[in-house]
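To keep things clear, I will list the structure first and then write my remarks on it.
Note that this complex is displayed minus one protein chain, with the remaining chains in position.
Our next item is chain A:
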C-alpha cells in the first residue's frame, strides 16, 4: 500500500517536479501557463507533474475562470523533515561515541 510519505518522496524524486515545486515556493501562486513558459516541457507534461504534486499534498489548486492557479503547501514536507531528523539523531549518537573513543585513543 502506498502511503502519503511514498507519494511525497516519489513526487520529489523527479527533478522537473522538484523544480516546479521550488519555483512555487520562491515565487508564490502561478498559473499553469506561467509555469509552462519556463519549465522546459509541454503544458500537458506540466499539468501531469502538478497532478502528482497535488496527490502528494505539495500543491493546492484554485480555479478562476478558465485558469487554474497553483500554490505550494510546504507543510506536506513533514515526513521528509522527520526522516532527516531521524538520521541526524542517529549520527549525533554515533558522534558522541566517536568523541569518547578519540579521548581514549593514544595521540
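Following the convention adopted for this analysis, a residue touches a chain if its C-beta (ideal position, glycine included) is under 8 Å from a C-beta of that chain, and two chains touch if they have at least 3 such contacts; residues count from 1.
Criterion: contacts and distances are computed from a predicted model.
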| item | value |
| --- | --- |
| Listed names "Cytochrome c oxidase subunit 3", "(Fe-S)-binding protein", "Polyketide cyclase" or "Protein HflK", with the criterion being the UniProt name of the chain not displayed | "Polyketide cyclase" |
| Candidates A:14, A:29 or A:61 - the one touching the absent chain | A:14 |
| Chain A residues that touch the omitted chain in the full complex | 2-3, 5-7, 9-10, 12-15, 18, 79-80, 82-92, 94-95, 97-102, 105, 107 |
